[in-house]
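Note sheet for the following structure.
All protein chains but one are shown at their positions in the complex.
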Amino acid sequence: MKLLDMTLKYGNATHDYPFSPYAVPEGFRGKPEYEYDLCIGCTACAVACPSNAMNVELNEAKDKLVWEFDCGRCIYCGRCDEVCPTGAIRLGQNFETAVRFNKEDLIETGELELEHCLKCNKAFTTKKLIAYCVQNFLKVGWTQEVIDEKTKYIQTCPECKKHDAAGLITDYKGARR
Amino acid sequence: MKGDKFINKLKEKITVKDVSRMPEEQITITVDRADLPEAVRMLYYDMGGWLSTMVPNDERAINGNYVLYYAISMEGGKMTPEDELPPEDKCWITVKAYIPAHDPTYPSVTCKVPAAVWYEREAYDMFGLVAVGLPDPRRLMLSDDWPDGLYPLRKDAMEYNYRPDPVDHADEPDYDFMHPEGSGTLDIPLGPLHITSDEPGHFRLYCDGDTIIDADYRLFYQHRGMEKLAENRMSYDQMAFLAERVCGICGYAHATACIEAAERAIDMEIPRRAQAIRIINQEIERLHSHMLNIGLACEVTGNINAFMHIFRIREYSMELAQLVSGGRKTYGNVVVGGMRRDISAKETKRGLELLDIMETQIKEVWEAVMEDDSQVSRWKGVGILDRQVARDFSAVGPNIRGSGFKRDTRYDHPYDFHDAIDFKVIVEDGGDVFARETVRYGELLQTISIIRQCFELMPSGSIVINHSKRIIPNAFALANNEAPRGENIHWIQHGNAHKVNRWRCRAATYNNWPSLRYQFRGNTIADAALIVCSMDPCYSCTDRTTLIDVKTGKSKILSHDELKRYAQTLKNHPMKNM
Partner (left out) sequence: MSKTYIVPSDINELNTLEDKLQLLKDIKRSFSVYRIDCGSCNGCEIEIFASITPMWDPERFGFKLVANPRHADILLCTGPLTRHMYYPLLRAYEAAPDPKIVIAYGACGCTGGIFHDSYSTWGGIDKVIPVDVWLPGCPPSPATTIFGLATAIGVLEQNLKRVDHKDGGVKPPVIEESFFGNTLFERDIVSKTKVLMGYLHGRILYKKYVDAVKKSTDIYNPVKVKYELIEAIKNESDPRYKECMQIIHNDVYLKHLKTYKSIDDTNPALSFTKEEMDEIYG
């Protein structure tokens, strides 16, 4: 009987949702929201994602880099949010994620332009990423000579860096302040 | 040094080839594989050890052998209150034995220490290491259609994502259940699909009339190959999230234990504030898990009203979890070297309010449940865990504390912030469902007090270390953690390139399952669900039950509802007195 008294005491505990909106609390880890304009294609999120919900791959024609997010695989850990350098991915408040009859609706993609290697002309990263880095170089108080040197370095693909490691390292070191 | 007296005693009978300490309180001794059973037995029974975990490992790339590590927690037999080691002597002794690759056999330890039974069955499944003389060599982990002779955890066996084709589901292979001798018993299969919130598991109860005389079970329906996955696909930054998904209820304890094992192996000290936050999260997990279990123990016996109230209070603990971590169930805030999410003072304040609400309401509900004689008598005297059985199988958690053992890894091997906190280990003597639930209730109050202390004592400073330490390949350590269900042990051996070479995760329930069989014996079918529930492996209950009379071969199918109704109304119906 005591339990019934408790029921009376504490009353109705039911939420109104879905008949009225439900406000998620502050700091809730909801669906990652993607801001396409901010994305530079650095692939940090794809490397960090424990469940491989985020992937970055070349498209079929091999002329664009495609960032892809599969909400169905996301475990809402927020690692992408944590590592994204530009704030393109932030965990939002959206919890209404179910889809019906079409699984494709869980997917979000973003295409990015490719940058080609100075030496071998092979595509290896995005134009935006290189431009972002160069922009960064301008704001740390380096001389123009250093900036030029570093810009050249980052425009070389890892493959060429490996082949020409010795040359590049001397170049790079010589340019250091 | 710590542990020397045990090793000296061991040396009187056995040749100890090598002794190493890393970290300080974890001692690894190497013995010949022929001496393995005797060494483990001496440590276990003669010197008061408990089997924490056993790790089979494929070290052929390192030293050309398979290696077995039997980790024994030295804390005293605890059969009597005096029979306990002083805190300065408590340590882990890991018995290591090399097994040559060309002859992967070793003498079974199980004959001398029954607690090793599941570990040795698993060693065969995953590595193909044969324990000679093992009384129960059946398959434990892998599914019944897994090809013979393919041992997934051997480094050279297969790709981590190799999936052998299944057979047609009409030809599903059968598992060989143990059957008691003699005729006249009823053979009751339960599961693997259950109705209530339940993990799949298949139980066979052997009954004489209404009384269970023996039981056997087939588990590991959820074997997901996590250890192989972590060794191949994951870096340490990702592993914590995988470890958190070992279990959806006490996952956080796994995440911290896993990361702490990695930290201890390279002697990494994390900031005090991070330690306190880890404790807070773990204890919040204990809050909701214990409430869940008490609630279900009420529900299984038909006390739906109490169940609903407890679940209502449980929502406060979920709110608390969400407050400090941003997620209700998966907190995702552990990284190697500390934490990735802080608790602000505003959140602390709200947290303290929630704790007060919970404390009052939990007390109210528990009082109401205790006044209900029919509820209490349904719990008393059911599913008794015998003290000797508990000792033999190294049971853990509220399960063993309900049988009068003062065994809590927070008390035996304090970790993190626990050295700054006052708490009492709750022990009950009954050994029955009632004792276990009372332990859980006592722990709820302790937990609230621990979280409160952590909030109040939370040190200032950073929550993660600056990256200065590097992984040392092949360094290993184990980490302990008191999850809601008991002690979790994770063992990690570092590999190269920020990856793990071997991760062994031993969940609390792993040590409790083998003793369940003994808890079943002598009870009625109606109480089976309650006994499983009170052990808290997963939740109660059964789904489709076939009663087969062995003599006549007649069978009858009971639906879950029927069985549950039976379970709820058999005796002392909770509504009877109202």
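The first chain written gets the first letter, and so on, giving A and B; residue counts start at 1 in each chain.
Keep in mind that, in the parts below, contacts are C-beta pairs under 8 Å (C-beta built on N, C-alpha and C of every residue); 3 or more make two chains touch, one makes a residue touch a chain.
What you are looking at is a predicted structure, and each value in this text was computed from that prediction instead of being measured.
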Full-complex contact with the absent chain, from A:L3, A:V56 or A:C74: A:C74
Which is it among B:S108, B:T330 or B:T438 that touches the chain not included here? B:T330
Of B:N63, B:T105, B:N161 or B:Q388, the residue touching the omitted chain is B:N161
Write down which of B:K155, B:R245, B:K499 or B:R521 is the residue touching the left-out chain. B:R245
Name, in rising order, the residues on subunit A that touch the hidden chain in the full complex. 13-15, 17-18, 22, 24, 27, 34, 36-40, 50-53, 70-76, 78, 81-82, 86, 94-113, 127-129, 131-132, 135-136, 139-141
Can you list where subunit B touches the absent chain? 142-146, 152, 158-163, 165-166, 169, 172, 192-200, 220-226, 228-229, 233, 241-242, 245-249, 251, 292, 308, 311-312, 314-315, 318, 326, 328-330, 333, 339-346, 460-464, 466, 538-539, 543-544, 559-561, 564
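The rule is simple: only the chains that are shown with their structure count from here on.
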Taking each chain's centre as the mean of its CA atoms, subunit A sits from subunit B at a distance in Å of 37
Note which residues of subunit B are touching subunit A in the complex, please. 234, 237-239, 241-242, 245, 305-306, 309, 312, 315, 319, 322-323, 326-327, 330, 332, 340, 364-365, 367-369, 371, 578
Would you mind writing out the residues of subunit A in touch with subunit B in their complex? 1-4, 6-7, 10, 13, 25, 27-29, 48-51, 75-79, 82
